[in-house]
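The complex is shown incomplete by one protein chain, all other protein chains being positioned as in the whole.
Naming follows writing order (A and B), and every chain is counted from residue 1.
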Amino acid sequence: MTRKSNGLLAALVATGVALGAGACGADKIEAAGGAGGCDTSKGRLVVGVIAPMSGKLSAIGLGIRNSVQLAVEQANASCAVKGYQLAMDAQDDEANPDKGAAAAQRFADDPNVVGIVGSYNSGVARAIQPKIATAKLLQISPGNTDPALTRGADFATAPKRQYDNYFRVVGTDDLQGPFNARYLVEKEGKKKLAIITDGKAVGESMATEFAKEAERLGAQVVIREKVNENDSDFSSVLTKVKGVRPDAIFVGSEYHVAGPLSKQAKDLGLDVPISGNDGLFDPQFIALGGKEGDVATSVGAPIEKLDSGKGFVAAYKKKGFAEGFGGFGSFAYDAANVIVSSVGKVTAKSDWTGAMEQREALIRHVQAYRTDAGANGTIGFDQYGDSVNKMFTVYKVTSGAWKDVLSDRFEAK
Amino acid sequence: MTSTDTGSTTGVRGPVTRARRSARSVLSVRSVRRVPGAVLVLAGALSPWASVVLPGGAYPDLATLHLFDAPHLVTGFRLHLVLLGLAALLPRAARPAGAGVLIIAFVHTAFLAALGAVSFGGPVALAGGALLVWQGRREPAPRWPLPGRAVVWPALAAAFAGLLWLVSATLTAGGQSRATNPHGGAEFLAFLGFAVALLGILSAYGVLAWLSALAERHRTFSVAVLLGCAMLLPLTGAGTGYWMTVASTIGVYAATAIGLNIVVGLAGLLDLGYVAFLGIGAFTAANLAHTVPFPVAALAGAVAAGLLGVVVGAPTLRVRGDYLAIVTLAFGEIFFRAAQNDLGGLTGGANSIPGIPPITLFGQAFDRPVGALPAGFLYYALTVLMVAGAMAVLANLKHSRTGRAWLAISADEDVARAMGVHTGRAKILAFLVGATLAGLAGAVFAHKLGTVGYESFDFSESVTLLAAVILGGMGTVPGAVVGASLLFVLPEKLREFSDYRLMLFGLALILIMRLRPKGLVSS
Partner (left out) sequence: MATLAQQLVNGLVLGALIGLIALGYTMVYGIVQLINFAHGEVFMAGAFGAHFAYLRLLPAGTPWYLALPVMTGAAVAVSVAVAVAMERWAYRPLRGAHKLAPLITALGVSILLQEVVRVFYPGATAPLAFPRAFAGGSLTLGPVLVLWTGVLAVVVAPLLATGLHLYVERSRLGRAMRATAQDPDTARLMGIDPDRVVLATFVIGAVLAGAGAVLYGVHYTQIDTAIGFQNGIFAFTAAVLGGIGSIRGAMLGALCIGLVKSLAGQYAWGGAQYDYVWVFVLLILVLMFRPQGFLGRPEGVRA
């Protein structure tokens, strides 16, 4: 054994010596690692992201993450926050409130974190809000549509701001649901409506607001059913719906439920349009079975009709992310830009320490923020933290692709 | 070992010779054989690691580009390598130290390679580690006599303090934020290597066995010290609001898992819908949160869950084995569906129940910081006490008449019945006790999170709880706590690996079961 291991040993030692000698001439000073030509001497500030990046909603969550990444890199390239380098820290909440709360606490502890883009799920947001309220950590959601998050449980009758550090760039269910109903009832003349939801908060509250407006306009909701979003077989519930002969079906869910549902309805001889919210507005809806004449509403004007929106799409494509930006990437991009711009204003006056006054100043800047050049057009916030952009668009499946048919500002009646 | 190891060919000797040999071996020729490996490890530790400055900044612990000429100033993983390299000179420590070196060096080398940097120190340390593992001997650990009282208390206190340090260091390894420390993931995994090596060395010298025998003999003292140490955790580096939040979540699930351990581990009744008990406790407490003080709400939650436990346990009178497992799965699914559809207006359905106030006792809201302690400390303290209480219940039941009846049922139900055990009553009692614990945990869960929704109680949560029990070691007192900690800390720390996080987690489950099929803490 001696000879064998001595040989091995000699080889190992020789390698070590050679490697060590090779490195001896190297530079002794550790570089801090710079980025581009900007001054980043004051350190690194973090934009947190909380989104579902694994599981069923991962396409949406990864789109959000990538879009924030894009905004942060653009900000670094253009030296948007003088003296600082921005970084993104994306945390997966698995669409689970408990996981989201832990991630939010992690951000709240960290003075370098200037704000959070997230969450996607309203249920997760409910757990995050109290965790970061005392730290006054800024949160801008690209996807929460539950009106109660900003205006409280009595949002329709007695709205009251819930948290002054919470904002969102998407329209709420109590606007989009009725907008959808007005289109179906007034423009398409549907009078007998069926509702199918997936039991999740977004779909349920959207459907409830949809039903209220539809009935106000004289239509009739003839049946309301719930399916399990993990199901693939909707034949039973659709057979039941078929029995009451509706003119259209409102689906309170996302494309992975609504697409197959549309196909299976047609297969059962129930050839009526499916209508739904922005969760349906995805090319995959059509690939998964969405048929001609199906309708989806979405927040904002069509992105490809805005120069700023086109800029976002082009920049995103250029980055070559593995995933598409999904239904909410453009909102996440806008949210991140709000944070970047507001942080720039705060740090222009004093260096970032993460102190309470700075966080409050940051919130004031966000509250006052206003632009018409967001990826989704107008970005700004009202006294509740809701988006001032009340523009919605109706899209319809026409020759195998989504086509916008109508954009309008929503006013409650 | 390999056939080249001359020690093992002549090593068939009695214990006396072996003892004499190992006493001599520090000086013998054999000890010299460990030196090259150790030297290589030290050389690797002090060589430069990354060949370039990485885009995210310098590699941690000044590992970039320069030959480290000040060994007394090393930090981080290089310090660990130096320590392990020195420890490897001890006769029994070579193998575990080598294994630790291999893990640390592999993780950092692979991480650097993935970033496109060539490592100089990495291959050298890897070679040293491999040499140590190859040449080190595997011997049965020596047994040490148990000392008198004067030594016991300081020894145990020191041991638990060490444990506290290990837990805190593991939690903080790699830092909290990937954005501020892009190398955190590698640092954490490498730290695990160091921890494994430390435990391995202690175990090779019989220290771990000695300590656990001591702790077993002086149980009350150990529990008191352990509790004290747990309360000291917030004062360490892990005392941030984030870790307090994670730790109290772990506490909730650990208490629930202890309840499940009674059902599965002691009574041998497989339950696949256990999270329903946590859910019923949470929903009960949430509904009562605005009307009664927390202790009453918690009690109500525990009672409600206990009653449900009896209902779920009733079929055990007729249904056995895996058929029972599927009945419990069915109950779990029914609970989930009922909660999702807001049965009786009690669960809030899709909207969940928001706005549950934090626990407030003596005018102190639990979510606020107390003095210099981080926010969430009070919840942490509460869950530590709850887990300690649950462990006490489990330990007492295990050694009681009921516990022996459960073990008999678990071994063979027909024989147990023939021996005069009231099997039906015992089985329902197991469900009752287990569910009550889970219900209590659920009440804390509701207040801690501030919102309760059906999605927290789906099948995968039941599975996680079961995994906690089995990973930790079925029927053992600390098992469920160890398992739950692992199942929640691991994914949190693996966050650094974003996309590969759950994949690594699945792999870890498979590997742990393969290496320790009886769980990490097995009797």
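One rule holds for everything that comes next: contacts are C-beta pairs under 8 Å (C-beta built on N, C-alpha and C of every residue); 3 or more make two chains touch, one makes a residue touch a chain.
Everything numeric here is computed off the predicted structure, so don't read it as measured data.
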item	value
Selected from B:Val167, B:Ile470, B:Ala484 or B:Val521 as touching the chain missing from the view	B:Ile470
Option from B:Leu156, B:Val327 or B:Ala480 whose C-beta touches the chain left out	B:Val327
Residue among A:Arg126, A:Lys226 or A:His365 that touches the chain left out of view	A:Lys226
Touching residues on chain B - with respect to the absent chain	264, 270, 315, 318-323, 325-327, 329-331, 333-334, 337-338, 340-341, 412, 459, 463, 466-467, 470-471, 474, 499-500, 502-503, 505-510, 513-514, 517-518
Absent chain, residues of chain A that touch it	54-56, 58-59, 62, 199, 225-228, 230-233, 235-237, 239-240, 242-243, 256, 259-260, 263, 267-269, 284, 287-289, 323
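We take it that only the chains that are shown with their structure count from here on.
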item	value
Intercentroid distance (Cα basis), chain B paired with chain A, Å	34
Partner chain A, residues of chain B touching it in the complex	4-6, 33, 36, 40, 43-44, 47-48, 51, 53-58, 62, 64-67, 120-121, 123-124, 127-128, 131, 135, 176-180, 240-242, 244-246, 249, 340-341, 349-352, 354-355, 358, 367-368, 374-376, 449-451, 453, 455-456, 492, 495, 498-499, 501-502
Residue numbers on chain A that touch chain B, as the complex places them	1, 4-5, 8-9, 12-13, 15-16, 19-20, 22-24, 26-33, 44, 46, 53-54, 87-92, 95-98, 101-102, 105-106, 108-110, 112-113, 123, 126-127, 130-131, 134, 146, 148, 153, 197, 199-201, 203-205, 226
